[in-house]
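Apart from one protein chain that is not included, each protein chain of the complex appears where it belongs.
What follows is chain A.
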Amino acid sequence: MSGSAKQVKQLDRVIIRFAGDSGDGMQLTGDRFTQETAAFGNDLVTLPNFPAEIRAPQGTLPGVSSFQVHFADHDILTAGDAPDVLVAMNPAALRANLGDLHKGATIIVDTHDFTARNLTKAGYQENPLEGDSLDAYALHTVDLTGMTIEAVKEFGLSRKDASRAKNMFALGLLSWMYGRPTDPTTSFLAKRFAKVPDIRDANVAAFKAGWNFGETTEAFAVQYEIKPAVMPPGTYRNITGNLALAYGLVAGSVQSGLPLFLGTYPITPASDILHELSKHKSFGVTTFQAEDEIAGVGAAIGASYAGHLGVTSTSGPGVALKSEAIGLAVMTELPLVVVDVQRGGPSTGLPTKTEQADLLQAMFGRNGEAPVPIVAPQSPGDCFAAAVEATRIAVTYRTPVLLLSDGYLANGSEPWRVPIVDELPVIDPDFATEKNHGSGDGAEFWPYLRDEATLARPWAIPGTPGLEHRIGGLEKGDGHGNISYDPANHDFMVRTRQAKVDRIADTIPLIEVDDPSGEAKVLVIGWGSTYGPIGAGVRRVRKAGYQVAQAHLRHLNPFPSNLGEVLKRYDKVLVPEMNLGQLSLLLRGKYLVDAVGYNHVRGLPLKATELAHAIGELVGQAEGIDIELGVWGEPTQKEHI
């Protein structure tokens, strides 16, 4: 299926959004297009966006599910602000997504579902395909469903089953338009539907029919070519954040020699971590689906006490339920990794949408002075390294660690250079095996006698003779660890637990600032998944000829030790976040810096264009000049649209 006589145009990047009803298979379609694109060698970033309802009422706006993929011949940082191409499988999908398109964008519509009833459901008074309301776009009306049914009729499927292959027809058409390899999808379909040959053959036939339609129809005159991106040498795969995070936990287990015990309760968008880890028992992984969030973390703490790597995975509401138990892990000083895949809040909030508003909960959401280290990945693939780092800190310092992913990282994907296992850090659990206080017959085991460098206490696991000891939530005396109500001891222990967390800064990298000219007056600093949009926004400002520095925090507690000095170097500090200013608050409080927030809580990643304008404005203020971002601040205009 190659060799087109049609005109071929070169593009450097494209953003495509597949949108349809939640039953239309748009996530699968997007995922397949992504795999083809990854195999082709483009850099890419994806943004799945789906409703919380498993099957929202068919044909309605709340039922619209979409998958956006941005791919390019160079390295890119975001899933893109505005799609260049929208594939809309029904009126609701068109209406729900049209507002995100810039003028001139290409729209491919499946006309089949544009019936009076569906138009009404989507809130259209008139058929938008018939008036002039879409004149500003390159509109292609295609009866995708009708052609699909025609293409698969030889397999004798019911009309309903036949029409379900329409997403593969759409995928075939788009695969042709952008010169994607088709083999990955045909072999995927063969495997997925191996047990139902009719369905398998129908899907393959629909996929091929879509490709052939693109090649033969006069409606699509141009095929586009986006060359493979130049990326550092290595083996790559496409990976989502949840998968990378699960692999990172397995790696943390292998590198520490501690069997992984996941105690958890299903919650969107973290459940896939449980699903994935449950497949890896051959690595000694035990997954325990508990009766609730509290039991999940309780069992993980018990497993840690017994000498395993205790992990619990959840989202913000689950962290709220687990907070007392996390405090127990702080007090008993046991290793524990708490994964929080953040979603929109408060309460049930926006379960399937992204947000990063749990930072202060992670930082302060416990009773008493209960410091917990915080690590945050910056991209889907980076979830792997962040999970290994969280494990290192938890085991080395005998402390719970909060690993703050989010819904965008969890479900979004990117090409990931597979790490070399030998280059991963080795984590030493350093179990206590000997009494550590006094000598001879008077020798004792003191569970709170600390390592001088890390302030970590000894980890003596049950089964170790002579080291029998009791720990618990009550305050313990320094060293011997017996219950103590002594005022001076409590003051000392509170300060010591804080000092232990502060000392982690000795073993984390200094924050690096990307300031090419060294002359920027404005620093943009973020954390977590905003790395992509911030990087893209900064690039646009620089391309327009202005100076701006960028830094990104992986460690939120403790901060890198040079952070204060870095912040003071700049006249202005901008902190973009998907919350109302939580990192800003921490930076202002700790470093007395006049940080300026850039905050959106729309359940979606920040938009690079808007961010570029916010950065530009601050650069203008700092330099005392007028800023003209021109085309670099606008959605990129493609020559073909």
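As a convention for this text, a contact is a pair of C-beta atoms (placed from the backbone, for glycine too) under 8 Å apart; a residue touches a chain by one contact, two chains touch by 3 or more; residues count from 1.
Heads up, the rule we're going with is that contacts and distances are computed from a predicted model.
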The complex's invisible chain, by UniProt name, from "Cell division protein FtsA", "2-oxoacid:ferredoxin oxidoreductase subunit beta", "Fe-S cluster assembly protein SufB" or "Branched-chain amino acid ABC transporter permease": "2-oxoacid:ferredoxin oxidoreductase subunit beta"
Residue, one of A:75, A:143, A:324 or A:451, that touches the chain absent here: A:324
Full-complex contact with the absent chain, from A:147, A:290, A:363 or A:618: A:290
Omitted-chain contact residue, chosen from A:46, A:90, A:203 or A:238: A:238
Candidate in contact with the missing chain, chosen from A:50, A:261, A:546 or A:559: A:261
Those residues of chain A which, in the complete complex, touch the missing chain: 35, 38-39, 41, 184, 231-239, 247, 250-251, 254, 257, 259, 261, 263, 280-286, 288, 290-292, 294-308, 310, 324-325, 327-328, 332, 384, 418-422, 462-474, 482-483
